[in-house]
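Some notes on the structure that comes next.
The other protein chains are all here in position, but one chain of the complex has been omitted.
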Amino acid sequence: MNPLNPSFARDVADSFARQPIMELIGARLSLVEPGVVEITLPYRTDLLQQNGYLHAGIITTIADSACGYAAYTLMPAGSNVLSVEFKLNLLRPAQGEIFVARADVIKPGRTLTVVRADVFAITGDDKVLVATMQGTMIRTDAG
Amino acid sequence: MNPLNPSFARDVADSFARQPIMELIGARLSLVEPGVVEITLPYRTDLLQQNGYLHAGIITTIADSACGYAAYTLMPAGSNVLSVEFKLNLLRPAQGEIFVARADVIKPGRTLTVVRADVFAITGDDKVLVATMQGTMIRTDAG
Amino acid sequence: MNPLNPSFARDVADSFARQPIMELIGARLSLVEPGVVEITLPYRTDLLQQNGYLHAGIITTIADSACGYAAYTLMPAGSNVLSVEFKLNLLRPAQGEIFVARADVIKPGRTLTVVRADVFAITGDDKVLVATMQGTMIRTDAG
Partner (left out) sequence: MNPLNPSFARDVADSFARQPIMELIGARLSLVEPGVVEITLPYRTDLLQQNGYLHAGIITTIADSACGYAAYTLMPAGSNVLSVEFKLNLLRPAQGEIFVARADVIKPGRTLTVVRADVFAITGDDKVLVATMQGTMIRTDAG
């Protein structure tokens, strides 16, 4: 997939840095390529739900942002991206040392882009798929 | 809908108190009735995304937990509840002083319970629907 | 909700009549109001799956079209409507004499409209909710 915006990587990094929620939970951008973005989140006890697993909403936080930025990498310069909708299936308990949400664009579009994200829990050499998201992102003009 | 667990309200409150993520973001349980749960989240700048709206993942955090607990209110004592899947549609920018996720059970079941949650942004007397979730919760035996 | 297209009801009926699939399965338009559309489908053995229930794809066929037309009732004259995505939860076995999909617009928009549809199975005086859909419809210019 060919990026229309030559500075897509820097623009994604700039936008990510303007998301206070990412700092609150300790997430960082770990990969930005055309149509693909990864966000990495180290385990922290204050992100858990009542069973000691990463809360589904926090899984969603990194998966949704990875989807939005994956869509953004293929948009023209000066675009803004928002989530229209997403669906998340939780596959296994989200337990691990590090969580990685990897988003891949399935179908780019002028207005709507469909993206999939897989979320992995990593413990040592072990990498387990814990959730998968299918979502729609919309391009709007930057404000 | 008739609760099978006479102490459902206390059990929901106890479980909510064991969710560190709720303390991190500042959410609190504001209503627990048979088949209905509300979670309230005051606006905070550290919960926002790059446009200044509440991040979709944080909307999901309160909506998903409201769904899980709404399902839980109708389960037998000693149950544990987990999310199977959910889908969220984002309807309007999530801007307001307070956000409320209200979940209503659509179809309770012995194993699976289907729940809907509406998330409202409240500013003074103004209450706007900003997102809506449709999800499936599963009952497991408590560990 | 105020219709922008004064002939929305006739336009929906005309479009419905141009859907060959509706004739194949025996569905008919039973209600068209601003933001609300119902499609009715009598039971037929050739619409069933292996357990004798109405196939989830046929439930979807009437629910999705009801959603599309409910969105259409609030669009300007000359619009075309397509489905972006939908999610269906199956709540109970789809058994009955008549099935009715009722769609209600949750959030109309210039481009995207979010709609919910409930599908009921009716047997005599008994009306049971068998499935519920949450979906996104898009307005395109008519070709």
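Per-chain residue numbering starts at 1, and chain names A, B and C are given in the order in which the chains are listed.
Following the convention adopted for this analysis, contacts are C-beta pairs under 8 Å (C-beta built on N, C-alpha and C of every residue); 3 or more make two chains touch, one makes a residue touch a chain.
Because the structure is a prediction, the values reported are computed rather than measured.
> Which listed residue (B:Leu4, B:Leu31 or B:Val84) would be found touching the missing chain in the intact complex?
Here the residue in touch with the unshown chain is B:Val84.
> Touching the left-out chain: which of C:Thr40, C:Thr61 or C:Ser79?
C:Thr61
> Even though one chain is hidden, which residues of subunit C still touch it in the full complex?
Missing-chain contacts on subunit C: residues 15-16, 18-21, 23-25, 45-51, 55-58, 60-65, 80, 82-90, 143.
> Can you list where subunit A touches the absent chain?
87, 89, 91-92, 106-107, 114, 116, 129, 132, 134, 136
> At which residues does subunit B meet the chain that is not included here?
84-85, 87, 111-112, 136, 138
Everything below uses one rule, namely that only the chains that are shown with their structure count from here on.
> Using only the C-alpha atoms, find the rotation that maps subunit B onto subunit C and quote its angle between 0 and 180 degrees, to the nearest 5.
For the C-alpha superposition of subunit B onto subunit C, the angle is 180 degrees.
> Give a one-word verdict, same or different, on whether subunit A and subunit B use largely identical residue numbers at their interface, taking over half shared as same.
Subunit A and subunit B contact each other through largely matching residue numbers.
> Between subunit A and subunit C, what's the gap in Å when you average each chain's C-alpha atoms?
Each chain reduced to its C-alpha mean, subunit A and subunit C end up 33 Å apart.
> Centre to centre, by mean C-alpha position, how many angstrom separate subunit A and subunit B?
22
> At which residue positions does subunit C touch at least two other chains?
In subunit C, the residues touching two or more other chains are 87, 114, 136.
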